[in-house]
Structures are given as structure tokens and as C-alpha cells.
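First the structure, then my questions, so here it is.
In this view, the complex is presented without one of its protein chains, the others remaining in place.
For chain A:
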Amino acid sequence: MQAEDQDAVAPGAAGPIHNQIGLLTRQLHNALNELGYADQLRGSMGELPDAQSRLSYIARLTGEAAEKVLSRVEQAKAQHDYIASETRRVVASLVADPVAAVAKGEIFNFLTDVERVTKEADTHLTEIMMAQDFHDLTGQVIARVVNLAATIEQQLVQLLIQTAPPQAAPQPPAEPRREHLQGPVVNPESTPDVVTSQSQVDDLLASLGF
């Protein structure tokens, strides 16, 4: 509670308010315990920091993908501009004096440039394509965060059903299916027993004789 909030309470009134809050907290705690939801809700709350790191992972991955794509596009555009300008220059040279243009090696140099830039453009396009893998990786992480939200919602709905008047109580929903597989590791530093690179995968397989 902020200092100004505490100041707003009339002198002498803080004691009864504190007692009332304490009473309400105790009632909620007892109710959750009696209904058997305390542990489940505590478990879900414990997953929230994990959800936060997963959301940070999504932000990082999408940011990196955007940077990668923009960087490659900028490089490709610069190379494209260079070839366009060279094409205009070589065409002008050919029109002015075709024999000299060939003899001075302008045509040969231009074609060599085109071949090099074409190869580099292909690399840029492959990297842009590879950057789209964030869709798969973040999609799996989003699915887990949504699953956590659904679990909390389901537990709260069950609590609501338990506390509703008898005539208004609907049937409780079925338990959500828990996934065994974990998806991408969002914080490998604090996760034991995971590999962090393809070379570690290869080493592990080699140690198993594969």
C-alpha cells in the first residue's frame, strides 16, 4: 500500500479495516482449501513467470527475424541499385563505341558483376526465407501460453460452479489435456538437460553410437 493511501485512512479507522481485510483473506484461503483449489491455483500462478519469459522469447525472436530480413533487403537493394546503374553506364558505352567497350573489358567486367550479384541475391533470399522460421517457433510458444491462460480460466470456472447456487450450477467442464512435449526452450541457461546447439546434438548422438 502506498504511503498516501495509508494517509487517506482516517485516524483510528486503520485497525478495523486491517482486520476486515485479514478476515476476507482468511475466508478466501479457507474456501480455496476446502474446495481443493488452493494447490491448483498456486501451481498456475507458479507458471506465470514462465509465461512471461515465453512472451519475452517471442518478442526477441520476432525482433531478430525482422532485423535479419531488413538487413538482407537493404543489402540486396544496394546491390540491385549498383547493377541498374552499371547497366545504364555499359549500355551508353556500347552505344558510343561498341568495339572499345568490348576491348576495354567493360562488357566482361559487367557480366562478372552480374554473376556475382545474382549469387549474392540468392543468398539474401535464402536467408530471408530462413528468417521466417520464427513463425513455427513462436507459434509453439504462443500455444503454451494460451494453454496456461485456458487452465487458469478453467480452474476459475470450476470455482465459480462450486460456489454457485444449486439451481444455477452447470456441469463442470472436462479437464484440459496436458501436453508432454515442451516446444522451444526459451531460457536454455536456466534449463538443465537441454542442448543449445546442433553440435551438442551431434555429440550426444555420437556418444550413443549413432
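As a convention for this text, a contact is a pair of C-beta atoms (placed from the backbone, for glycine too) under 8 Å apart; a residue touches a chain by one contact, two chains touch by 3 or more; residues count from 1.
Note that contacts and distances are computed from a predicted model.
Visitor: Out of "Oligopeptide ABC transporter permease OppB", "L,D-transpeptidase", "Glutathione import ATP-binding protein GsiA" or "Response regulator receiver protein", what name does the UniProt record list for the absent chain?
Guide: "Response regulator receiver protein"
Visitor: Among A:Ala78, A:Ala96 or A:Leu208, which one is in touch with the chain left out?
Guide: With A:Ala78, A:Ala96 or A:Leu208 as choices, the missing chain is touched by A:Leu208.
Visitor: Considering the whole complex, which of A:Asp97, A:Asp136 or A:Glu153 touches the chain not shown?
Guide: Within the whole complex, the residue contacting the unshown chain is A:Asp136.
Visitor: Tell me, which residues in chain A touch the chain that this view leaves out?
Guide: Per the touch rule, chain A residues meeting the hidden chain are 126, 129-130, 132-133, 135-137, 139-140, 179, 181-185, 188, 193-198, 201, 204-205, 208, 210.
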